[in-house]
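In this view, the complex is presented without one of its protein chains, the others remaining in place.
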Amino acid sequence: MFFQILDILGTIAFAISGVLIALNKKMDPFGVLIIAFVTAVGGGSLRDVLIGIQPVSWMTNMTYVYVIFGATVFAVLFRNKLNYLRKSLFLFDTIGIGLYTVVGIEKGIVADLHPIICISLGTMTACFGGVIRDILCNEIPVIFRKEIYATACILGGLTYFLLREFMSDTNFVFVIAGIIVIVVRLLAVKFRISLPSLYKDKP
Amino acid sequence: MFFQILDILGTIAFAISGVLIALNKKMDPFGVLIIAFVTAVGGGSLRDVLIGIQPVSWMTNMTYVYVIFGATVFAVLFRNKLNYLRKSLFLFDTIGIGLYTVVGIEKGIVADLHPIICISLGTMTACFGGVIRDILCNEIPVIFRKEIYATACILGGLTYFLLREFMSDTNFVFVIAGIIVIVVRLLAVKFRISLPSLYKDKP
Partner (left out) sequence: MFFQILDILGTIAFAISGVLIALNKKMDPFGVLIIAFVTAVGGGSLRDVLIGIQPVSWMTNMTYVYVIFGATVFAVLFRNKLNYLRKSLFLFDTIGIGLYTVVGIEKGIVADLHPIICISLGTMTACFGGVIRDILCNEIPVIFRKEIYATACILGGLTYFLLREFMSDTNFVFVIAGIIVIVVRLLAVKFRISLPSLYKDKP
């Protein structure tokens, strides 16, 4: 139940981030809704299709559909006021990537895949909704260019597989892994930490 | 038989719309052919993959392949004369989205999915070939920015599920739904109706 609520909060945050970018591109109402959707479910859909879980998750669980639709309408109506929510949205989004990472890892484990593949699936679940959103908006995906984002997911995934060696309660290990993702991202943003640049000149 | 012919006319129209955009981007013959293909079969392929119908439809029905190939050669050869066909092409394209919408809804129903998901699948079938075409051509997808297009598909889908409550002949209901898509789009273009803008200034 607790997880379900967090999952929904994450989905809301992802959908709203899609709405804000779509509005910025002056899309029409249909475009805004689609961008909200792909941001929220794109990463999970890609994961499901690559593993072979079909129909993909959001097609068999209407909760996502209603939540994303509601979040989109809310975000469009109150878009001028969303600035006041900036901090909450950032927090939701961060909770979202923590949860999505854990969900992705779990699906990989259920499909009996190698830990490295499972970590990739977790990262994909958390990050590729945003990648597809950016492609549909004709931008180079933001996560390829800056910010600790995917890296937090990867660290969370590594934590999961390390801890599992020592602990038998996998649910507890999942919680820890999700928290690692969230804490790494919060710290990285607070202290402006980013991946070391590959370029001598400032990008 | 009658439906088959309409389906082929729709496929031709989609393929030709791809050719025209690819020529505009100065693509080489291979690029033109690929863009024609993805415009015609991209939406259906995405639908099939998300549901889990594999190999995707066009791989097991060579008619599509031949029709798209023929339409591409035709469109390249007579591209300077296609202006004269502008009205016919628009009509084919509109028939195409009507049919593709109905086909998508039907596949969703066969897969036992929720009506909202079925309507999404119908809309995806009709619209996402164009979305993938625009992404490959490095454009923001046109359907996110203007025109009643997806909206017509959604209205057709809603009509289907409403009428099905009262009518037992689902084939007849499918025909009505397809006609609704076509009529809504024709009326929207004729009277320049578009979705209400979300922006105060003109986009």
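Should a chain be cited, it is by its letter among A and B, assigned in written order, with residues numbered from 1 in that chain.
Note that a contact is a pair of C-beta atoms (placed from the backbone, for glycine too) under 8 Å apart; a residue touches a chain by one contact, two chains touch by 3 or more.
Small disclaimer: the values here were computed from a predicted structure and weren't measured.
Student: Out of B:4, B:83 or B:138, which is the one that touches the chain we can't see?
Tutor: B:138
Student: Using the touch definition up top, pick the residue from A:85, A:111, A:175 or A:189 that touches the left-out chain.
Tutor: Of all options in A:85, A:111, A:175 or A:189, contact with the hidden chain holds for A:111.
Student: Among B:76, B:116, B:163 or B:186, single out the residue that touches the unshown chain.
Tutor: Answer from the full complex: B:76 touches the omitted chain.
Student: Considering the entire assembly, which residues of chain A contact the chain that has been omitted?
Tutor: That gives, for chain A, the contact residues 49-52, 111, 113-114, 116-117, 131, 135, 138-141, 143-146, 150-151, 194-199, 203.
Student: Over the whole complex, note the residues of chain B touching the chain we left out.
Tutor: 22-23, 25-32, 34-35, 45, 49, 52, 54-56, 59-60, 62, 65, 76, 135-138
The working rule: only the chains that are shown with their structure count from here on.
Student: Can you work out the whole-Å distance between the CA centroids of chain A and chain B?
Tutor: The computed centroid separation for chain A versus chain B comes out at 30 Å.
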